[in-house]
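In this view, the complex is presented without one of its protein chains, the others remaining in place.
Labels A, B and C are assigned to the chains in the order they are written; within every chain, residues are numbered from 1.
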Amino acid sequence: MQEILDKIQLEIESYFGEGKVADYIPELAKIDPKQFAMTVRTIDGQEFSTGDYTKKFSIQSISKVFILTMAMRYLDKKLWTRVGKEPSGTPFNSLIQLESEHGIPRNPFINSGALVTTDIILNSGNDALKDIVNFVRTLSGNTKIDYDYEVANSEFEHSDRNAALTHFMKSFGNIDSNIEDLLDVYCHHCSLALSTQDLTRAFMYLANNGTNPSTGDTIISPLETKRINALMMTCGLYDNVGEFAYQVGLPGKSGVGGGIIAVLPRKYVVSVWSPALNKSGNSLIGTKALQLFTEYSEDSIF
Amino acid sequence: MQEILDKIQLEIESYFGEGKVADYIPELAKIDPKQFAMTVRTIDGQEFSTGDYTKKFSIQSISKVFILTMAMRYLDKKLWTRVGKEPSGTPFNSLIQLESEHGIPRNPFINSGALVTTDIILNSGNDALKDIVNFVRTLSGNTKIDYDYEVANSEFEHSDRNAALTHFMKSFGNIDSNIEDLLDVYCHHCSLALSTQDLTRAFMYLANNGTNPSTGDTIISPLETKRINALMMTCGLYDNVGEFAYQVGLPGKSGVGGGIIAVLPRKYVVSVWSPALNKSGNSLIGTKALQLFTEYSEDSIF
Amino acid sequence: MQEILDKIQLEIESYFGEGKVADYIPELAKIDPKQFAMTVRTIDGQEFSTGDYTKKFSIQSISKVFILTMAMRYLDKKLWTRVGKEPSGTPFNSLIQLESEHGIPRNPFINSGALVTTDIILNSGNDALKDIVNFVRTLSGNTKIDYDYEVANSEFEHSDRNAALTHFMKSFGNIDSNIEDLLDVYCHHCSLALSTQDLTRAFMYLANNGTNPSTGDTIISPLETKRINALMMTCGLYDNVGEFAYQVGLPGKSGVGGGIIAVLPRKYVVSVWSPALNKSGNSLIGTKALQLFTEYSEDSIF
Partner (left out) sequence: MQEILDKIQLEIESYFGEGKVADYIPELAKIDPKQFAMTVRTIDGQEFSTGDYTKKFSIQSISKVFILTMAMRYLDKKLWTRVGKEPSGTPFNSLIQLESEHGIPRNPFINSGALVTTDIILNSGNDALKDIVNFVRTLSGNTKIDYDYEVANSEFEHSDRNAALTHFMKSFGNIDSNIEDLLDVYCHHCSLALSTQDLTRAFMYLANNGTNPSTGDTIISPLETKRINALMMTCGLYDNVGEFAYQVGLPGKSGVGGGIIAVLPRKYVVSVWSPALNKSGNSLIGTKALQLFTEYSEDSIF
């Protein structure tokens, strides 16, 4: 396995310079694009890494998987009356489908859907910001994980599109919280800073039927785990899910910070990070690395 | 395995009466909805069935998988300049996306995409109708498989929507054949009549890295097999792919004749048939049966 | 002329009971639907009325014409880089076109467009609320005209859809003001309470090449007057402009408060009010009355 990672490390360097880093908030635009990290961990506890695998980066939309998991723990079936399970076929922050579908987002991995799952957490009666960071710290076994407050504030100041989505859903009765509070929590969980090592460890429950293999804690049921993986497969990569399924062949979730996590159920979790993005907003080198990984390891879900 | 099928057979009977058969062509509207069949076959040759598993039915859109496989054998990369790999997010015969995306269908499993793959076969220089039926006969090992000419003619007479799609793509330069010939071949391959036993046997190559396990013939490469499975996962169930991934957790392809095939790579192929459809146009009882199947067998790709 | 109005008054009574009053804010939902008023005034100062023609009602979207006129006085050509001049083809508060057209509203008579023209007034450096009400008082010659603060507040509390539109346009850089301030001014000018007599008098400049015939004051140039009338013709009646042009044949502007104004250039202005709306959100009886008016007077722009 380590050999495969070393080989990938060598190969991907030729792609440095392609793609471009997210520029919609100044904090993300400053990042050096020529960085790369990758960590694989199997359910029996073997871990392999390459690159800057302890360097923290902004996980951005990958946080949507944590938030969905938490929301599923609060609500079960009722959750799916407020958000769908289908790929959107349109870019990640589109208002078009939201309008024709009466304020019900297509799935929990587009912005509107994650605003709904965040709304559910806010309405749990607990301190949402504290709960979220604690959830991620426990999952990853790293108590130092925290929000990047500069990124969160920068994002909050550039959140007109998300404010539009939220007001729009509220006009259909699909948002309960105060909108400023909701956007604040949303921007914070997007700003969570983790390394590929942290991310891989945190998501091990998705490869292990819902149970954290290090601690034995049940995070969610096997059936719900299967469902999150299914949702990542069909909706996890913005409008690039088909291409990703085709090239990589694993359920995954990407963020505009350049991170991607992917899961081979009952086997391993793999995380990559490289800040430059392709046209669909997914890490260009990260996608390439995952493609090489399933090719060299000759294993995928397909 | 046989026990699981027997259990499913018992359970699904309570659903008879729900859903409704396809009524857009008279030949399909006549079918008795209270029928059911299911066949599973593992790559080491064990086969299990329940219900009317030798009764032939119209495979309709399931033929799109055979046609894609054949088109991939004729063309490789060039194919993907003429058809996309992403879920459509809109119903299976929609013109909307085709318009905004300049005549390039979203994927080969919606009607417009299958018209393009059929066009590729027509332009191979061979007798398309003969080639297609021979391909399916050889894959399934059943030389008696044939078109249902009544269904094909009935479909041809009701093909205004498909004619619209084809003329529209031709206006963008994405169709080469004569349109009447193309619609004729298209309606014929949709009318292919197979049993669940035939279908399961015919698709074994998708569970076996592209090689027919009975004959050892290589149909397509392992990489291409992975890709067809990935496409079925993200685009095989009309606008129900998310729900199907979530409930069943296998790559699959459905047809309005009431058939569905699904694949667990490196393990088995399963086919079901029951004519009554849910609102998305997929077999209602077939979907239920597959959901129970992955639940009872505690195995899926996720 | 008075005879025509009397005849219309008699005829429209048989329609009382059809349509329904706007219910999206509680203040409007309370209104008795069985009310009617109509005032015609010619450019040489003859005035004819019927019904409750001094009763004030909420002019709602009719205020968009005052706001556009004021915005044209502040900016000329630059205005048309921020808002278009074409009918929208979709309902009045749709986000769809705004998305595909990058935050530029189709025209100044849909909500998004009027939010842009209101933004222009807010950025003039003056006290917008004071300026707007003074403008309308001067035009109508009635110093008692005022905002209905209850309606304005009720509207502000139900302004999520307009907040969504505004945040969305701001994300494209097409809004300069603070969003809360903008929505506040917007809700106020929609709440302006005028009678049909007030409205008719206020809009006389549109029938008189831009000059108020009572005072001789030039409000806008003849060319700009022509343009406002043209915009009302193609965009003034939500998604009912074609039907209104066809049935009535005058440029006009409606509001969900049940008012409609219409102009026969160089001849007269006519206002009607009746609170029950048809499916497109225009006064049902008001539309009927205007249709009878152009039929009986055998005059329209066509």
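Keep this in mind: a contact is a pair of C-beta atoms (placed from the backbone, for glycine too) under 8 Å apart; a residue touches a chain by one contact, two chains touch by 3 or more.
All of these numbers come straight from a predicted model, not from anything done at the bench.
Colleague: Write out, one label after another, the shown chains that touch the chain missing from the document.
Modeller: The omitted chain makes contact with B, C across the full complex.
Colleague: Determine which one of B:31, B:75 or B:164 touches the chain that has been left out.
Modeller: B:164
Colleague: For the chain that's not shown, point to the residue among C:154, C:197 or C:229 touching it.
Modeller: Reading the full complex, the residue touching the unseen chain is C:229.
Colleague: One chain is left out of this view; which of C:88, C:142, C:208 or C:254 touches it in the full complex?
Modeller: For the chain that is not drawn, the touching residue is C:88.
Colleague: Among C:241, C:256, C:272 or C:289, single out the residue that touches the unshown chain.
Modeller: From the options C:241, C:256, C:272 or C:289, the contact with the absent chain belongs to C:241.
Colleague: Touching residues of subunit C against the unshown chain: what are they?
Modeller: That gives, for subunit C, the contact residues 84-90, 97, 106-107, 225-227, 229-231, 233-235, 239-243, 245-246, 249, 251, 265, 300-302.
Colleague: State which residues belonging to subunit B touch the missing partner chain.
Modeller: Listed in rising order, the touching residues are 94-96, 98-100, 160-161, 163-168, 170-171.
Just so it is clear, only the chains that are shown with their structure count from here on.
Colleague: Quick one: do these chains touch in a line, a ring, a star, all-to-all (complete), or other?
Modeller: line
Colleague: Which is it for copies subunit A and subunit B: same residues on both faces, with over half shared, or different residues?
Modeller: The interface of subunit A with subunit B is built from mostly shared positions.
Colleague: By mean C-alpha position, what chain is farthest away from subunit C?
Modeller: It is B.
Colleague: CA centre of subunit B versus CA centre of subunit C: separation in Å?
Modeller: That gives a centre separation of 55 Å.
Colleague: What's the distance between the Cα centroids of subunit A and subunit C, rounded to whole Å?
Modeller: Computed value for the inter-centroid distance: 47 Å.
Colleague: Between subunit A and subunit B, what distance separates the C-alpha centroids? Give it in angstrom.
Modeller: Going by mean C-alpha positions, subunit A sits 32 Å from subunit B.
Colleague: Two-or-more-chain contact residues of subunit A, please, as numbers and ranges.
Modeller: Residues of subunit A touching two or more partner chains: there are none.
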